[in-house]
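One chain of protein is taken out of this complex; the other chains stay put.
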Amino acid sequence: MNTTALAMDTPTVREDQLKLGLWMFLATVTMLFAAFTSAYVVRRSGSDWRHVALPSILWINSAVLGTSSGAVEFAYARGARGRWRTSAVAMSIAFALGVVFLAGQMVAWRQMVAAGVYLPTTPHSAFFFMMTGAHAVHIVAALVVLAWGTVVTVRAAGQRRGWAARMSLCRTFWHYLGVVWVFLFALVSLY
Amino acid sequence: MATPAEVVQANGVQTFRPAGVPTHDTRGFVRRFVFSTDHKVIGIQYIVTGLLMAIVGAALASLIRLQLGFPDQQWPLLSKLLPAGYQGGVMLPEFYLAVVTMHGTIMVFFFISYVLVSGFGNYLVPLQVGANDMAFPFLNMLSYWIAFLSAAVLIFSFFVTGGAAAAGWTAYPPLSALAAAVPGSQMGQTLWLLSMALFIASFTMSGLNIVATVLSVRAPGLSMMRLPLTVWSYFVSSILGLLAFPPLTAAAVMLLLDRHFGTSFFLPSGLIVGNKLVPSTGGSPLLWQHLFWFLGHPEVYVLQLPALGIACDILPAFTRKPVFGYRTSVYCLMAVGCLSMIVWGHHMFVSGMSPFSGEYFSLATMTITVPMTIFGVNMLASLWGAKLDLKAPMLFVCGVIALFGSGGLGGLFLGNATADMQLHDTYFVVGHFHMMIGGVTLLATFAAIYFWFPKMFGRTMNETLAKAHFWLTFGPFFTIFFMQHFLGLQGAPRRYYAFTAYDYLRNTRGQNLVISLCAFVLVSSQFLFLINFVWSLVQGRSAASNPWRATTLEWTLPSPPPHDNFGEAPIVARWAYEYGVPTPEGDFATQTVPAASVPVTA
Partner (left out) sequence: MQKKVEGSLVALLFAGTAFIGAWWGAHAWLPSLASRHGAGIDAMLRYLLLTTGALFVTGYVVLAYFIWKGSRRDAIGKRFASRRTERLLSAGLGLTMAAVAEGGVLAIGMPVWSEYFDAAPTGDAIEIEVTAQQFMWNVRYPGQDGVFGRTDPALVDDTTNPLGLDRNDPHGKDDVIGLNDITVPFGRAVHVRLHSKDVIHSFFLPNFRVKQDAVPGMTPEVIFFPTQTGHFELACAELCGLAHYRMRGTFNVVSQKEFEEWLRQQK
């Protein structure tokens, strides 16, 4: 049995720990957004609820975030086949798209302010700014993780050990925030 | 750079080569003691910070009892020392409310949580699972310094305009949202919220660490069902904290927005403060209560469970018998953890929520009685047939069992909506939660300090002072909080600056006087502990590695343990309660004694 080859691909205790830590962190983050959501649902039943129009750039931002997730997946697939260069490039694109997403969110906020819709204007706008703000804060953290993943990928060309497990952490966190975004966007648009 | 930890196959046995950390930390003072990533140093940092905050909390309690015990007296000295709080020797009611609020906040979050949960949790968990450090040492260091910052922000809030937050540790809006409603709702409340946000961030990091450590770096042979109850209790408590704290974060964000950015999450329309109509519309004060108590109730179990787990582990060293019903106790811990998340509404029976909710929460709260009673019975039964050695840690553990029983019984009154109608927001509640959180957790904290001090510092504490500390603590403590239950039955509401305005509370004067006198004795006797602690640090006799002849892994190491704890991971052969069996050491076997030498019970 070629233990060396196995050792390179099986996650070490360290990667297991990081995965555990990440999943628990995601459970905590889920509870945070669950709390915001339940507050939203409660407030929605109030008599003064007024839905404000949301800027259409949010659709573009969603597409950007989706594409970014796609890029991370692509990077993972390529890396698994040893195509490190492509993988690293894909990761960089994912990172860049993440930054574009944040910029797009800021544009969305400014458009709303320009239309006279501020944080306290209606409960709906209050939740919108608050929840997208909370999401954006987590995206910033996830960008740091993506940057780390990019570096790991660049280095993996010479040192493959545990790459797959580390990449998985990036993917999980990034896709998770994408799912949270889809949920939040649907909530503030449709309900 | 340390090499990472890994599992290695060698000779058919899976062993764990831990991170390449040196036996002695050779870095400078700052890296070793200030920004250390060593869980032992961090644990001690938490404990010391918590004890300092406890002094503040106890001072605040003294001011409360001075006011309630002697409502007609004047204190010119206090006017000089605390001019913002006392005028003409009389305590200002707004200062009283700030003192009450900060006493509660500090004791719950910055004393018990720091010392018992984060302090001892960080110190003991890696040692008791046979690891060389926590899973995430850097995160651990970060968690402490954020915790320190959180405490600093809170203390600072005393000195801003309007003083510290004064809406109770529960911070119900609109009182906590409107600056004009009470002086503490000016900057004080904002700083309180910021301090809590930092606290929650720190606690999340700590909790993640503990869970990851228990699940991923246990020594070979240490299955989950061989873990000491201490580790189980920190494990459940940490998971509970991770899941329960975020709603408070969400609520704190919303309250900050209501306070400073004109939103109306919690503020309904039609509010008149200072004869002016507040422009809020449509918010719900009840929403805050639901979010707060969703954390608030699990929080008390986050504090209680480690206290109970620690008591169960200190017990056997002094009874020389295994703890009674280990497995059942483990299941009870898990059951309580789960159930505690669905009962929060019992804090809100008269809040205006629907009566149907009241019925549900009464029934749900009743279910928690079952695992807690079983756990209590197990603790008590652990004393059966014991060969008791009443050293200081054991005295405090007996106190824990006693107060858990009497305090827990009080919970039966409050957990059902009918009785709670009369008792809600009275001194019955104050008596109950002090017995549980002030009593069980406080006495468990003292037991833990007396028990693990030799291991932590390599020195022995003075046994006589410690015993005197117990005798002068239990009596006054029980008296104060037992009597408060009956103040509540008489209808004395809580957070009252004085009871002098009501005829029906005339008879409470004498009781309040007695309670205050006991409180002063209680606070004074804590000096016995502080003096013992400091003196023993400097002058205490050296401690052996296993002075209590206990079985868990930390006692196999020197006192204090080296920087890298075990070096090579220990191989665990048995559970943590191998007492009362004939062994080469006498009547116990530590967890690493191989199966070949002493038969394995579990």
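Note that the chains take the letters A and B in the order they are written out, and that residue 1 is the start of every chain.
Assume contacts are C-beta pairs under 8 Å (C-beta built on N, C-alpha and C of every residue); 3 or more make two chains touch, one makes a residue touch a chain.
As the structure is a computational prediction, the values presented were derived from the model and not from experiment.
Asker: Using the touch definition from the header, name the shown chains in contact with the chain that isn't displayed.
Answerer: B
Asker: Where the complex has a chain not shown, which of B:A58, B:V108 or B:L175 is the residue touching it?
Answerer: B:L175
Asker: In the whole complex, not just what's shown, which of B:V300, B:I342, B:A498 or B:A544 touches the removed chain?
Answerer: Selected residue, touching the omitted chain: B:A498.
Asker: Return the single residue from B:G325, B:G439 or B:P561 that touches the missing chain.
Answerer: In the complete complex, the chain left out is touched by residue B:G325.
Asker: With the missing chain put back, one of B:G28, B:P83, B:G270 or B:P584 would touch it. Which one?
Answerer: Reading the full complex, the residue touching the unseen chain is B:G270.
Asker: For chain B, enumerate the residues touching the unshown chain of the complex.
Answerer: Interface residues of chain B facing the absent chain: 92-94, 97, 167-168, 172, 174-175, 178, 181-183, 268-273, 275, 277, 282-286, 319-322, 324-325, 327-328, 350-352, 355, 358-359, 362-363, 366, 369-371, 373-374, 376-378, 380-381, 383-390, 395, 398, 401-402, 405-406, 409-410, 412-413, 416-419, 421-422, 424-426, 471, 474-475, 478, 482-483, 486, 489-491, 493-499, 501-504, 580, 587.
One rule holds for everything that comes next: only the chains that are shown with their structure count from here on.
Asker: Any idea how many Å lie between the Cα centroids of chain A and chain B?
Answerer: Each chain reduced to its C-alpha mean, chain A and chain B end up 35 Å apart.
Asker: Chain B touches which residues of chain A in the complex?
Answerer: Contact set of chain A toward chain B: 12-14, 16-17, 20-21, 24-25, 27-29, 31-32, 34-36, 39, 42-43, 46-49, 119-120, 123, 126, 130, 134.
Asker: Which part of chain B faces chain A closely enough to touch in the complex?
Answerer: 4-7, 16, 135-136, 204, 207-209, 211-212, 215-217, 239, 242-247, 249-251, 253-254, 257, 261-265, 269, 281-284, 287, 290-291, 294
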